[in-house]
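The other protein chains are all here in position, but one chain of the complex has been omitted.
Up next, subunit A:
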Amino acid sequence: MSVITAGARDSGVVAWRNLLNIKRNPDWLLAGTVQPIMFVLLFAYVFGGSLGGAQYREFLIGGIFVQTVAFNSSFTVIGLANDLQKGIVDRFRALPMSRVAVLLGRTTSDLAVAVLTVAIMSVCGLLVGWRIRGSVTDALLAYAVLLLFSFAMSWVGAFIGLISRSVEVAQSAGLLWLFPVTFISSAFVSAENMPGPLRAFATWNPITVTADSLRMLFGNPVRVDRLPPDAWPAQHAVPYAVGSALLIIAVFVPLAVARYRRVASR
């Protein structure tokens, strides 16, 4: 069997095992879906009133999608840290299986979780007045961009999970970095009114651009004020979003795999 088919097969086995784990232990999946729904409702109705009402809600959903899948990467962090702590990773590492399978299996099963969360979010969005106004192809492309971004974030999560010294550290480390990264973006508010450095960060932040891509492809407003985007990344949102996701994958896959090889049980 070639290295690639063996790798795919082993990853499939690991992903199957991870999904069984989630199925038998659905509590934290519940937490993972309740949180974004709460965000939609809070932003849509608490902030929405002063930020533009129905128009804001339509703007918001693209951002919430991206924020949600970004936060899903903490599942990857915690899942791997748990497996390390319980000696499961040692069990795997002593087996003659593919080197990437434990990580690829994990990011794959987390991608499956992301599909489920995005489906729930979409229903939730429709309920608060969000609509897909573009073509079906564009909508499918939007979902593809979102899932690619989710997959990329999951690899960042894999790396964080492997460098965390305990599950407790993983739990906070996996979430903490996401707050600045998702909030200093145009996920919830347009970047135009942020002070200089934050604005620069937000403009080039892949979260911003992925959210902008979704808004464009779904036919939603890219700015709350409905003006056309003026920054270069936003004007090239889809290629920039895809490119940055691929770049994240290209950086974090080798980092995580290298770390996995050296990681010791705890």
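Assume a contact is a pair of C-beta atoms (placed from the backbone, for glycine too) under 8 Å apart; a residue touches a chain by one contact, two chains touch by 3 or more; residues count from 1.
As a working rule, contacts and distances are computed from a predicted model.
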Absent chain [UniProt protein name; select from "Ferredoxin", "ABC transporter", "Tryptophan synthase alpha chain" or "ABC-2 type transport system ATP-binding protein"] | "ABC-2 type transport system ATP-binding protein"
Give the residue, chosen from A:Phe47, A:Phe92 or A:Phe183, that touches the chain omitted from the document.
-> A:Phe92
Write down which of A:Asp10, A:Asp110 or A:Asp212 is the residue touching the left-out chain.
-> A:Asp10
In the full complex, which residues of subunit A touch the absent chain?
-> 1, 6, 9-10, 13-14, 16-17, 20-21, 24-25, 86-88, 90-97, 101, 264-265
